[in-house]
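As you look at this complex, bear in mind that one protein chain is not there, while each of the others sits in place.
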Amino acid sequence: MMKDDGLKGKRILLSHGDGGALTRKLIEEIFYKKFYNDILIKDQDAALLPACDRPIAMTTDSFIVKPIFFPGGDIGKLAVCGTVNDLAVSGAEAKFITTAFIIEEGFKMEDLAQIVDSMWQTARECGLTIVSGDTKVVEKGSIDGIFINTTGIGVLPAGVNLGFQQIKPGDKIIISGNIGEHGVAVMASREGFSINLSSDCAPLNRITQSILKNSQGVKFMRDPTRGGVASTLKEIAISSHNVDFCINEENLPISQEVNTVCQLLGYDPLYLANEGKILAFVAPEECEKIISLMKELPYGENTCCIGEVQEGKGDVLLKTIIGGTRKLNLLSGISLPRIC
Amino acid sequence: MMKDDGLKGKRILLSHGDGGALTRKLIEEIFYKKFYNDILIKDQDAALLPACDRPIAMTTDSFIVKPIFFPGGDIGKLAVCGTVNDLAVSGAEAKFITTAFIIEEGFKMEDLAQIVDSMWQTARECGLTIVSGDTKVVEKGSIDGIFINTTGIGVLPAGVNLGFQQIKPGDKIIISGNIGEHGVAVMASREGFSINLSSDCAPLNRITQSILKNSQGVKFMRDPTRGGVASTLKEIAISSHNVDFCINEENLPISQEVNTVCQLLGYDPLYLANEGKILAFVAPEECEKIISLMKELPYGENTCCIGEVQEGKGDVLLKTIIGGTRKLNLLSGISLPRIC
Amino acid sequence: MCLGVPVQVMHINKQDRAVVNINNIEVVVNTALVPDVSVGDFLMIHAGFAIEKVSLEAAEESIAVWREFIKHV
Amino acid sequence: MCLGVPVQVMHINKQDRAVVNINNIEVVVNTALVPDVSVGDFLMIHAGFAIEKVSLEAAEESIAVWREFIKHV
Amino acid sequence: MFDLRQMSNPLLLKEMVKKTIDLGEKVLDKTKKRPVFMEVCGTHTVAFSRSGVRGLLEGIVDLRSGPGCPVCVTSQQDIDRVLEISRIKGVTLATFGDMLRVPGSSSSLEKERAMGADIRIIYSPLEAIKMAAENPKREIVLLGVGFETTAPAIAVTLQEARRKKVDNISVYSLHKTMPNALISLLEGKEFAIDALLLPGHVAAITGYRSFDFIASKYKIPAVVAGFEVFDIISAISSLLNMLLKGESRIENLYSRIVTETGNITAQKMVNEVFEQGDAIWRGLGEIAGSGLLLKSLYREFETLVRFPIKITEASPYASACRCGDLLMGKIRPFQCNLFRKICTPNNPLGPCMVSAEGACSVYYRYDVSDGESGYDER
Partner (left out) sequence: MFDLRQMSNPLLLKEMVKKTIDLGEKVLDKTKKRPVFMEVCGTHTVAFSRSGVRGLLEGIVDLRSGPGCPVCVTSQQDIDRVLEISRIKGVTLATFGDMLRVPGSSSSLEKERAMGADIRIIYSPLEAIKMAAENPKREIVLLGVGFETTAPAIAVTLQEARRKKVDNISVYSLHKTMPNALISLLEGKEFAIDALLLPGHVAAITGYRSFDFIASKYKIPAVVAGFEVFDIISAISSLLNMLLKGESRIENLYSRIVTETGNITAQKMVNEVFEQGDAIWRGLGEIAGSGLLLKSLYREFETLVRFPIKITEASPYASACRCGDLLMGKIRPFQCNLFRKICTPNNPLGPCMVSAEGACSVYYRYDVSDGESGYDER
């Protein structure tokens, strides 16, 4: 985005959050300037949305990231993608989103404008309408910059019925691309590594809608964010019935950059956050077709099959490159750097 | 609520927010324990809600309050009431709500349980279902305790059509009870005043649904939260067309406690937050009936008419007790205590 | 800069502090500037300090004058 | 407690610091424990410190022994 | 026992307004012009506008604001110094809320806080002592702003700091005193005010005799008045009465608080800690003997000794800002061309639009009429 020079040097003041004249000014000059649409600008206590004859999906998330601007995105893009993706993996078409900002006194106005711009760009890419918002300002030092909550609703297309209970032995497990890139990109920019890697932060709704429309083989999807691929797989394994998931280490798409940073800092890429990836469980006979559908679309180019479902008792088993087997579990304790 | 003694001495750890095993434990032991319902416990990325053949209302707000527990409520009750009331004043029946917590490392587990309990109690009172949630934990010192975002959706009953454009000269302006009590209760407990006053924090959906169902005379409603009655009236006056609002100072319901604290600290009660009040604009011929409907219901006992709409150019005019006139404006600058 | 509030003394603490009451709200004020204060006295408070006693008699007198004036003039 | 990563020296700074490279990622490490380091050397890094040089010849030899063994035994 | 709330009886007050208007009309009959009164004190400015009394009486009296808003009369150079102090590492600035948004040459305390300065709003100067005790590694600077009413509180605070051996507190005193400022006003060539409403709480400290010179030397009628609606109507009525009778006296209408000689204890406290010095008043310029500076006995608590800061040139205000004229009663706010059009509380061009007591801010927020009705501008 072109930075708006009129905002240079301006800062968020506590008064911007008092619900009075300055709040109104902020809303008009920063938020409405980008988010402008017929629903939002009615300026009601609640946005009025059309009736909906299909089941509705609804999800919420708060976004906190340090640094706020990172290679491949910023907290604004993250906040829209995060909610779009939760709707997408539940099978829904994302329609409407609300945004709630908590901003630290002294936050740079031009940074806020840039975040708002990237929210708007991302929402537009996804065909989302931002229908309602909220802004709170807190005293300097009482948060670290900015937190954003987004809550989204979407519509479930006819014929879509995803769920843990659909997952059956023989199903294939697909991931839409490289693992751990958000986690590593954010960590590397925090630690000041010079590294040529961007966060994978991206909206996945086009991918999910494409495979749901063109194949009956999709059983279940989830986006492996906090806790990474390993925790997400384990969560699904726990909730599903009488299955194990068998993952092939040699099929895992992990870039050399990610592997190297993990080695240096003592992390495991399987437990690092992804912000633009889908894990999909699909019927074996549809697997190839679904992979090619995903590879055709942006953000799905590196899609591959990483394993399959077997009868079992809720374990996630990783076949190592030398043919050994180890388990994957829920992340336990924050993923600390370790020197052990 | 009875405090759960098993939680005594326990604190929120960073690991509770890592998306792994401890996050799951927290969700199950604190959140699901109270919020349990068929939609929520499906544990999907997005909650699945039924189709809806009427227009949908949607609203979001983040809640930050110091102290977190105050006379008359806590941040949990506030977070549910705030969103229920935004839906209520837009005319909708509140149906589903999402909750997103940002919690400081070290927050007391029993306090969290108590907040969750009061959210649940309030949601139950309103007939709301909590359908989706999110929990983030941030480092000790990086926020002040807990922030909660709630986003709600509701259904607009047939025949309801509220809007600024309905407000016409001659309409009456009603408030559902005493002014400034949330602001004063919170401030007094912050300053350590011993004072016999509670926050007005309350859900207003029963009141709004009752008057919408039983009268065609409701033109517009709003809840005068941040910025108070004065800012809310002025906002409405700005958005409406060719009207002034004339308010009678002698009709304003303000308790002696509120007046006194305001005198002591140099605040104006008209600019203090309310968390359980409605400002309603109603047709003059329906005014008496609507007032009696409101007086019948909990939280509406002190309803009264405070003024009326006249032709004009967007001013809010206050007739003082001695017959003078002054204007009310948007709050400008945080409402500081002043000694001037 | 001269907002003031009249309050009544409920209790006198040591070292220039008194508990005062106004409409059933009690606060502590500094009485260093009004040393001869007694329980029951009315005080004018500014910035947490009592700056002077309030004479109810004088207040009553002021009103009486006006009432007289309104009635007879 | 003994995680280590092999890296290659790209540049030697004064006062026991060197820029090292691993898979195109560059980081600065402390070389106080390996004073005679040269550009191009491989180092084993632990906790931000080079703890020893890595001999590529020895590594090559170890593999050669195995290849021999696998081929002929 | 008499109940003070009787003073707020609306019926009584409405009657008082009526009588006052009757009286005003008699004055109009006699003089053929609306008399011009000045409410010297900013707290009176607020009381007139908030209660609507100003509007009710605008047909009979042209009420002007004076130099009695301490925030407004603080010079830009002093504000710039305060901002510089707030930027010193390790300093916590304790200030009354009124000062927060006042613009200096290029910033305000509110903006400095957003940039990271540690600025705390206090209700009472005593909180600064608590703050100092609780934060022994920080330097608390107490911003001393106000007139004779506030200065004693600061004096007591410093005495308490000394007694309790709290040594990480200092005061930056911008305190001002009324008499010399009034003299400067009254001596002004263009002074054209018919009567003065004097600040009641200042008089509570100083005694009403301290204002005698206004009547005796300058022959201007004046009243000492409180801040209730009852008080301000009484004040106008009394002044009209004097005008009608051609008298010029100092009348004490605030006898429930104000005595001839004032609060001797408070005066002693002030004299122990402060001494008279010169002060620069925005609009009025430098006035000899109109400021209160710390005595050398209290030099250890002097902020400027602890933190010698450089004096920078203040950049001039928006040249069209008429705060100066306003503070001398020459104009009313709407006579400034920027008022409401460009200058608003969210975009204040002068301190009179910022302070809660500043005339521009008060008129913007409360007043319906621009004061033009009734008799014309003269």
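Just so it is clear, A, B, C, D and E label the chains in written order, and each chain counts residues from 1 on its own.
Here is the rule we go by: contacts are C-beta pairs under 8 Å (C-beta built on N, C-alpha and C of every residue); 3 or more make two chains touch, one makes a residue touch a chain.
Because the structure is a prediction, the values reported are computed rather than measured.
Peer 1: So which of the visible chains would the left-out chain be touching?
Peer 2: The chain that is not shown touches these displayed chains: A, B, D.
Peer 1: With the missing chain put back, which residues of chain D would touch it? List them for me.
Peer 2: On the side of chain D, residues 1-4, 6, 16, 30, 32-35, 42, 44, 46-49, 51-63, 66-67, 69-70, 73 touch the unshown chain.
Peer 1: So which bits of chain B touch the chain we can't see?
Peer 2: 11-15, 21-22, 25, 105-106, 140
Peer 1: Contacts of chain A with the missing chain: which residues?
Peer 2: 250, 265-266, 315, 317, 319-327, 329, 332-333, 336-340
Everything that follows uses one rule, which is that only the chains that are shown with their structure count from here on.
Peer 1: Show which chains lie in contact with chain B and also with chain C.
Peer 2: E
Peer 1: Taking each chain's centre as the mean of its CA atoms, which one is most distant from chain A?
Peer 2: Computed centres place C farthest from chain A.
Peer 1: Out of every possible chain pairing, which has the most C-beta contacts?
Peer 2: A-B
Peer 1: Among the chains here, which has the CA centroid at the largest distance from chain B's centroid?
Peer 2: D
Peer 1: Express in whole angstrom the distance between the two chain centres, defined as the mean CA positions of chain B and chain E.
Peer 2: 38
Peer 1: What is the distance in Å between the mean C-alpha positions of chain D and chain E?
Peer 2: 74
Peer 1: Starting from the mean Cα coordinates of chain C and chain E, work out the distance between those two points in Å.
Peer 2: Computed from C-alpha means, the inter-chain centre distance equals 22 Å.
Peer 1: Which residues of chain E are in contact with two or more other chains?
Peer 2: Correct list: 42-43, 69-71, 96, 98, 101, 110, 123, 146, 150, 345-346, 357.
Peer 1: Give me the residue numbers in chain D that touch at least two other chains, ranges are fine.
Peer 2: Touching at least two other chains: none.
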